[in-house]
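One structure, pasted below without further comment.
One chain of protein is taken out of this complex; the other chains stay put.
Chain IDs A and B follow the sequence of writing; residue 1 opens each chain.
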Amino acid sequence: MIMNGRSKRVRGAALGCAALTFASCGGDRSAPDASEPIRLWHSMAGRLSQPLDELVEAYGQAHPERAIESVSMPSYEALSQKIMAAVAAGGPPDVAQCYEAWTANLIENESLAPMDPLFAGPNGLSAESRADIHAIFLEGATQNGTVWSFPFNKSVRALYYNKDLYRRVGLDPERPPRTWEEYRAFAKRLTVDGDGDGKPETFGVASQITVTMFENLIVQNGGSLLTEDETRVAFDSPEGIEALEFMADLLVNDGSAILSQGYEYQNEFLAGKVGMIEGSSVSLVFMDGKYEFELGLAALPAGVRDTQLVAGTDVVIFRTTPERERVAWDFVKWFTDTEQTARWSALTGYLPVRKSAMTHPVLVDKLESKPGLGEVYGQLERALPQPKAPGWYAGRTILEREAIEPVLRGRMQPAEALRAAATKANRELAGGL
Amino acid sequence: MPYAFLAPAAVIIVLFRLLPIVAALGLSFFDASFGKIRAFVGLAQYSELFGDPAFWRSAGNTLWFVLGCVPLSVASSLFFALLLRKGVAGLGFYRTTYFLPVVTSFVAVSMVWKLIFHTRVGLANSVLAGLGIEPLQWLDEPTGIFQLAVAGLGWDLPAWAHGPSLALVCVILVSVWRGIGYNVVIFLAGLQSIPEHYYEAARIDGAGRVGIFRNVTWPLLTPTTFYVVVMTMILSFQVFAPIYLMTGPPIGGPLGTTNVIVYYLFDEGFGAGGNMGYASAVALVLFAVILVLTLFQRKVVEKRVHYA
Partner (left out) sequence: MHEAVLGLRRNWAVHALLIVGALSFVIPFYWMIGTSLKGGAELFETPPTWFPRSLEFGNYPEAWNTVPFPRYFANTIFVAVSIVLGVVVTSGLSAFAFAFFRFRGREGIFNGFLSTMMVPEPVYIISSYVLLYHLPGGGRDGWIDDYSALIVPWLAHVFSIFLLRQHFLSFPRDLVDAAVIDGCSPVRFLFVIVLPLSKAALTTVCLFTFINTWNSFLWPLVVTNSDTIRPIQVGLAYFAQEQGTEHGLMMAAAVFSIAPLLVAYFFAQKQIIASLTHTGLKG
C-alpha cells in the first residue's frame, strides 16, 4: 500500500535523522568565520551592565577591526545553563564568565583553550606583567599546572553596617566588630524590641541561605572546605561544626538574625531593619542611592585566622579557532590591563586584577571617597583561593541544600547535617563528573 | 493531490515534533553529559532515576501539585459557573473579569503574586496582620501546610503527614487562580448545552435545587467535567513557569519543596548535571505517567460519563 510505504519511509527517515543528530551531536559546528564578532557571555546585569558595556565599547573604539558582542544573562544560574546547552550543542561562545567549579567540567570536556600558549604568544604576558597580577588570582586559575582561566571579576566579602543604628543602641559607629564574638554581641545589641511585644523592630543581621558565609567562617576558624589534595571534604570537622553552629546561633538561639530569601537581605538592610549585613565588595554599587542612613563599610571580622575565600569569577576562552582565541585573549588582556582594571574596580567594587592598579588615580580617588573601602580591598592580601576539584560544584550545592539550609531553618543540628552532607559530597568528589 | 495540501503541515510536524520526540527517546539511552554521546547505557539511566531520591522528591512535589490543583480548580470553576448560569445580571462583566488572568502571561502573573506573597511588603501578610494573625513565610516556607495548621494548636504531626509545603501551596493557588476563568467558560458552555426540558421535568416532579443538581445538572455535565479534569490534570503535571519565576534561589525552593518534575529535568539537562540523556529519560517517564493516567481516566472514569 502506498500509505504504508510512505509511513515506513517517513519513519526510516526520522530514525536516520536522529542518528545523524547524535553523530553530529557534541561535535563542533563548522568553526565560525574569523570576521564574526567575538562573543562574550556574562551575567553582569543590573547596575553592573553599564560599566561592562562602557568598557566593551571602549575596546571596540580602540580596535575597530575587532567587534565584541556581549550577551548578558540575568543570573549566574542562567549563564551556566546557557553555557551548558551551548557546549552540548557544539557551539559555545568565545569568552564567558565561569566559576572555578564549572571550569573543571569544561576542561574535562576539552572545551577550553589553555591560557599558557596565549601568555607565551606574540601578544602575551611578560614575566613582569605576570608578576603584576595578584598571585592568588593566577593560582585560582591554574589546574594541574596549566592556566585555564583568567581573573575577570573577583571580589571579597565586606561588612556593611548602619552607623545610625549603632549610635542609637550605644555602639561606637567608628568601631565595627573585629572578631566574631564582637559581631555576635553587637548583633544582640542591635536587636531591639522597643514596645516589648516580643517582635523586635530592628535586628542585628539579615542572613541568606548560602555557602559563602560558612566557607569564610570555617577557614577563619582554622578549618577548610576540602582536604589538601581536594579528594575529600573537610567541612564536617569540629571547626566546620563550630562555624555552622555560630550561624545557627544567631538565627535560632540569639534571635538576633533574620533569614531572607535571595537578595532581600540587602533590602532589609537598606530599609533600616537590620544593623549589619555581610555582602560582597560589589554590593556597594547596588545599594548606592537607596539608603538614608550613614553607611559603614569594614572588613569582615576575624576568627582564629584573619582570612577569607576569594569570590567572583574568572573568564574562560573556548576552543574555537586559533585566530578567534587570540582575539578573545586580546580583549581579556586589555580588560585586565592596569588602566582598565582600575576603572572597572572603581566603577563596580570588583577587585583590580593587577597590583599596579592600586596606585592608579581613578582607583585612588575612589578609595579615598569611600571610607572603609580600602580596608575591604586589603582583605585580598590575606585571602585563600576557592576549591577547584571538579566534583565540588555538585558538592557545594549539597552542602548548601542539605546542611546549611536545614540547619538555618532549625530543622537539623549542625553536626549531623554536616556529616550527612559530607558523605554525599565525598561521593561527588570521588566520581568527578 | 490531497497529499500536496498536507505537505506543508506534515513537513513541520515531522521535522519539529516527531523527530525530536524520537530523538528524545533515543537520547535517553545514552549518557549525554555535555552533549557528547559518551556511551550507550541502555536502560541504565531509567534505573538510575528510579533510584534517585531527588527524582522521587520532585515526583512527590509534582503529585501534591496535581492533587492540589485539579480538585481546587474544578470545584471552584464549577461553583462559579453554577452561580453565573442563572442568567444573572452582569454575566458578561463577570466572565470578562474572571477570564482576565487567562489572557495575562504567566510571567507577569508570577511576578505580581511573588510580590503579593512577599514576607515584608506583600499584601498577603498585611491582610493577615489586619486579622491579627502572625505573618507567614509563604514562598519561603518549607513546612507542610497540615503541620502548620496543627502547630497552631500546639500539636505535631509525623514527618510524612506534613503535606505540601506552604511554598508549593502558594504556587498551586496562583496556578488555580490563573486557570479558573478558563474552566468557568468551559463549564458555562457545558451547562448551556443541557436542554431546558430536563429542568422543567425535574421541577414538575417537585425536585428541589439540590435534587435538580444531583439528578439533572451533574450527570449531564459529566462530559464537560471529565474534559476539564483531564485537561487540568495534564497541564498541572507540566507546570514550569510559576515555579521558575516564583521560587528559589535556592533552586527548587525552600528545602527543595517546590522542585517539580519539569523543573528537575530542566535543571538536570541544562544546569548542574548537563546530562541531556538523563533529562530526556525523566521527560519520557513524565510522558508515560501522563499517558497512563489519561488512558486510565478514559477506560475507567469515562464509563461514568453520560454522553447525550
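We adopt the following convention: a residue touches a chain if its C-beta (ideal position, glycine included) is under 8 Å from a C-beta of that chain, and two chains touch if they have at least 3 such contacts.
Just so it is clear, the structure is predicted and the values come from calculations on it, not from any experiment.
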Interface partners of the hidden chain - shown chains only, full complex considered: A, B
Of B:Tyr46, B:Phe213 or B:Phe287, the one touching the omitted chain in the full complex: B:Phe287
Residue of B:Met1, B:Leu131 or B:Ala159 in touch with the missing chain, whole complex considered: B:Met1
Given A:Asn267, A:Thr313, A:Gln340 or A:Thr397, the one touching the chain that is not displayed: A:Asn267
Hidden partner interface residues of chain B, rising order: 1-3, 5-6, 8-13, 15-21, 23-24, 27, 35, 80, 83-84, 86, 88-90, 92-109, 111-113, 115-116, 118, 120-123, 125-126, 129, 177, 180-182, 185-186, 189, 234, 237-238, 240-241, 244-245, 262, 265-266, 269-270, 276, 279-280, 283-284, 286-287, 290-291, 294
Contact footprint on chain A, counting only the chain that is left out: 1-4, 6-7, 21, 24-25, 29, 32, 36, 39, 41, 45-46, 69, 71-75, 78, 82, 85-86, 88-91, 262-264, 266-267, 270-271, 290, 292
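Methods note: only the chains that are shown with their structure count from here on.
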Rounded Å distance between chain A and chain B, as computed from the means of their C-alpha atoms: 36
Chain B - residues contacting chain A, complex: 14, 18-19, 22-23, 26-27, 30, 32-37, 119-120, 139-140, 142, 248-252, 254-256, 270-272, 274, 276
Sites on chain A touched by chain B in the complex: 10, 14-15, 17-19, 21-22, 25-26, 77, 80-82, 84-85, 87-90, 105, 109, 111, 209, 259, 261-262, 264, 267-268, 271, 273, 393-394, 397, 400-401, 405-406, 409, 411, 433
